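To start, the structure itself, in structure tokens.
Shown here: the complex without one of its protein chains, the others still in place.
Showing chain A:
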Amino acid sequence: MAIFEFLTPMFVFLIFAGTLVGIIFGAIPGMTATMAVAVCLPLTYSLGLDNGLALLLGLYVGGISGGLVPAILLGIPGTPSSITTTFDGYPMAQRGEGEKALRIGIVASLIGGLVSLAALFFFAPALAEFAIKFSYVEKFLIIFFALTVMAALSEDMLLGIFSGFLGIFISLIGVYDVTDGGNGQYRLIPPGTEYWLESGFSLLPVLIGLFGLATILEGAEAGMPKGQSLKDIEVGAHSRFSWSVFKGQVANLLRSSGIGTFVGILPGVGGSAASILSYTATKTSSKNPDSFGKGNPAGIMASEAGNNGLTGGALVPLLSLGIPGDSTTALLIGAFTLQGIQVGPLFIGNNPMTWDSMIFAMLIANIFMFGIMYFAIRWLAMVVAVPKHILFPVILMMCVIGAYTINYGIMFDVWTLLIFGIFGWLMVKLRLEVAPFIIGFILGPSAEIYFVKSLESFGTLSIFFTKSWIAMLLWVLILGSVIGSALLARRKSRERAAGTSG
């Protein structure tokens, strides 16, 4: 059978090895799926195309999924796309339900991965046709929609929105890069700092500074707390995980997987938007939105189904148009070019064997990811029992290594980690909010580019309302999100007032 031409023991082994290494990369704060793929890319030439892709796709699926481990157990997102997993996962871990939260996350990851894989397999060319209907205008509106999430995620709406705008402002420091269609000029850079700030602040050091280093600094200020004792952690038979937690969540899982896939097929929107959008959609459509951010399992499901939904989605434009859907799939193109194969609109038809092998590799990688993580959870969950005076230095070291290596050895990235660690620590004292800040920081550059490009191309602000029916639909969603957030904030302030008077 043709399938056995690529489905060899070596092929399966490479997927397994890739998934395992990917999970480890994803689980270490500061290391990402993109980094794992970058490190292994040069190996693929000697492995051949099918085997090389097997390794890289394993790393991709594993890397995206592994991010949930530190997000849940330590409150530090292992990858940018698992930020929203921290919102509910970490409170659950603090309650001693780390293992339960991990199991929920892993099952949601598997569902997200499989749904997007099915979309890739059955509808890739049609989805790619749909993706090219999204011009600068529609892409800006999607980013704008994701930005409205800032309000929904804030404790105090005004401070939350301010924090979000501060994040956007800081993300725009640096050159308006010609590779983004900019003019290559510097902006917002204080004189004398051009050498360091030319490329702005890198996302990953900012992320691990705000979530990782700031937590360590807070711990240092409060006095090192003892780790949770093993008795406090509900592991194994005591984990209270039951499949019934998914009851009533089918719509959430499918919607989040669908959003993840959809964001994946749109090049340039960015992987982090997938989990942010699916988390918000779940929160705003929930009957009990207040419970989000306090350890609601539905939040973990939305975030993880969303970010794994991205994996298949991001391959749609890659294999149907030759355009990568996110930063990791941009690296996958390297595996093709190193073998002298061009990916474009005829790729699937011209290379049916490679196409089949990629689908099988993704399927097997998702199954391996589930198997490896589901059964390793019991031991992973015990990380929180490691005394903090041992755990924190190890995390700090990993954060520094991750920051230094993310752009192939730039020392300023380590300083960025330190600057944003201290800034994150100060933010809490100033009552600024970290979640809206980081969302603004992530989405700010894309929002700017698509906004400016829309105006450059069409020359009028009214184009945002008149471009297409997709734009109108997005406005409906944006308005829904803004009104929903405003109502939520009003209810909160009423409850607070009632609590004070009562």
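Keep this in mind: a contact is a pair of C-beta atoms (placed from the backbone, for glycine too) under 8 Å apart; a residue touches a chain by one contact, two chains touch by 3 or more; residues count from 1.
One rule holds for everything that comes next: contacts and distances are computed from a predicted model.
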item	value
Complex member absent from the view - protein name from UniProt, among "NADH-quinone oxidoreductase subunit C", "Cell division protein FtsQ", "2Fe-2S ferredoxin-type domain-containing protein" or "Tripartite-type tricarboxylate transporter, receptor component TctC"	"Tripartite-type tricarboxylate transporter, receptor component TctC"
Contact partner of the left-out chain, one of A:Leu321, A:Leu474 or A:Ala489	A:Leu321
Residue among A:Leu331, A:Met427, A:Ala447 or A:Leu488 touching the omitted chain	A:Leu331
Absent-chain contact - pick from A:Pro29, A:Gly113 or A:Pro267	A:Pro267
Sole residue of A:Gln94, A:Ser199 or A:Ser286 that reaches the chain not shown, by the stated touch rule	A:Ser199
In chain A, positions touching the absent partner	38, 41-42, 45, 129, 132, 135-136, 175, 177-186, 195, 198-199, 267-268, 317, 321-324, 330-334, 336-338, 340, 342, 344-347, 407-410, 449, 453, 456-457
